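In what follows, a structure is listed as structure tokens, so that the remarks can point back to it.
Shown here: the complex without one of its protein chains, the others still in place.
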Amino acid sequence: MMGKEVVIKVKDFSYYVGSSQILKNLNFEVFKNEILSIIGPAGSGKSSFLRCLNRMNEIRAETKIEGTIEINGQNIYFPEVNITELRRKVGMVFALPVPLPRSIFENVAFGLRMAGVKDKKLIESRVIDSLQKVALWNEVKDRLHSSALKLSGGQQQRLCIARVLAMRPEFILLDEPCSGLDPVSTMKIEESLMELKNNYTIILVTNNTKQAARVSDRTAFFLSGELIEIDRTDRLFTAPRDRRTNDYISGRFG
Amino acid sequence: MSLRLSPRKEQAIVRRLLFGLTALSLFILAFIIFFILRHGLPVISWKFLTQNPIETGKEGGIFSTIIGTIVLIILALVIATPLGVGTAIFLTEYTVEGSLTRIIRFGSECLAGIPSIIFGLFGFILFVTKLKFGWSILSGSLTLAFMVLPTIIRTSEEAIKFVPQAYREVSFSLGGTKWQTVSRVVLPSALPGISTGVILSIGRSIGETAAVIFTAGSALRLPTSLFSSTRTMSVHFYILAREGISLSKAYGTAAVLIISILLINVITYYLMNRFLRKYT
Partner (left out) sequence: MGNRTTMKGTESKEKLIRLFLLATALSAISILALISVFIFTEGLPIMFRHGFKKFLFSLDWYPTEGHFGLLPMIIGSLMVTVGAMIIGVPLGLAGAIYLTQFSSKKVRMVVKPMIELLAGIPSVVYGFIGVVILVPFVRENFGGPGFSVLTASIILGIMILPTILSISIDSLMALPPAYREGSIALGATEWQTTRMVLLPAARSGIIASIILGMGRAVGETMAVIMIAGNATSLPRTILDPVRTLTSNIALEMGYASGEHRQALFATGVILFIIIMVLNTVANLTSRKMSR
């Protein structure tokens, strides 16, 4: 596990919305092909951090950053960085499944079409491949062209992951992807994630400490915009170094 | 104070009064529609709809005025829809609330309140005389387009605001640019709402007389180009009724007008409900 290639490097990173500081001086690294969970109570800044990784934070007005985030050695906040390419490389799955009001096929193909891919064969093979990777292919192969809105919540969320996979990203950011799902659907998503980590680096923000314990290699604990502790998941959950981490994972707050 | 009614009694009386006044409003509507249709429907026939007016409308049908109305409205919408939808996109997607949006909204709201006769005067002086388009379809359409622009802006803006923010986030997160997000995600989702505005504008244009009569003129021939003068149904109806040319033809024309308006309102109502149900 250790001694692995560093793919994301967060250095002295702070983030402000308006005059309030959301993230405070973060310093840590993410390794290739790991699942990193970020846990913490509501308002700890974990989702905001995720949005800083693909610069989705910039959609809202009045934001400011300090410090750097390097992905593959490149500071993503350099002015010459192409944001749309960054977002293709760093895919994102949201808390609630948001299928676009289109067919299942078109949902998965959406990113490719926006990237200007015209080759029909390529699009089709990517769609099939992506749906297979999230174990949705068998459930939807007969109705690829019916509306994605008709899928169940769990299926929709797996579709959203497939939609990200179709872009062939290197990173997948998941923002509490199971918060609206039943246990069976949650389990299916977790299985997919374990499968996917062989090829992708995954950062999972979750409110569910048990989920973090189940799926992730390492876990980071955020509190009030600060990184309190980051460690191997088994160690963080059995022998946290910080009292606040211990309080949180034993359910004393949050 | 002993004369004072108990609150319950007072409420019962007020309630009946309010019900009566509401019923009266409904009755007026029903009466107008019924009255026009009762006198007008017997006049409407295939011939009435497909024959040109003869002897300034004393005989024959209203075909050329139907064509005039349709051509005028289509051209007006072709001009007003891009402007209105563009404005709505700019206001909702490309800027934040500030003095610029306040000015734009103020302009649109004021334009909505300007009486049609002022539009008529303006269209007459600018298009008919200054730009030398003459009394023509072009002058009439431009004037109508300016008139319906605020309706299209307002309904489009509301429709666009109804599109869930999450759709935009998904599109951005998949590497979509602003324009891709707007054109591939926001606009298609807002389309039913936007068409409501366009159809409402058709309704307003069909009934418009004052702005049209001074810009498109009142020629009864079938138009041959954008520079032909034309007469719309409502202008025709006005002239028939006011100059006492033919009462029965006037009723027939009014019935066609009322039926078109009814149809348009039913369509808008249906579209609007479907759109709202989808997003709420």
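So that you can tell them apart, the chains are marked A and B in the order they are listed, and the count of residues begins at 1 in each.
Heads up, the rule we're going with is that a contact is a pair of C-beta atoms (placed from the backbone, for glycine too) under 8 Å apart; a residue touches a chain by one contact, two chains touch by 3 or more.
On a predicted model such as this, the values are computed, not experimentally measured, just so you know.
Asker: Would you mind spotting which of B:41, B:67, B:126 or B:191 touches the chain that isn't drawn?
Answerer: Touches the omitted chain: B:126.
Asker: Which positions on chain B touch the chain that was left off?
Answerer: These residues touch the chain not displayed: 7-8, 10-11, 14-15, 17-19, 21-22, 24-26, 28-29, 32, 35-36, 82-83, 86-87, 89-91, 94, 103-104, 106-111, 113-122, 124-126, 146, 149-150, 153, 177-179, 203-204, 206-210, 213-214, 234, 237-238, 241-242, 250, 254, 257-258, 261-262, 264-265, 269.
We adopt the following convention: only the chains that are shown with their structure count from here on.
Asker: Please report how many Å separate the Cα centroid of chain A from that of chain B, as a whole number.
Answerer: The mean C-alpha positions of chain A and chain B differ by 48 Å.
Asker: Note which residues of chain A are touching chain B in the complex, please.
Answerer: Residue positions touching the partner: 54, 56, 59, 61, 84-85, 87-88, 91-92, 94, 96, 98, 100-101, 110-111, 113-115, 160, 163-164, 167.
Asker: Considering only the defined contacts, which chain B positions touch chain A in the complex?
Answerer: 96, 164, 166-177, 180, 184-185, 188-189
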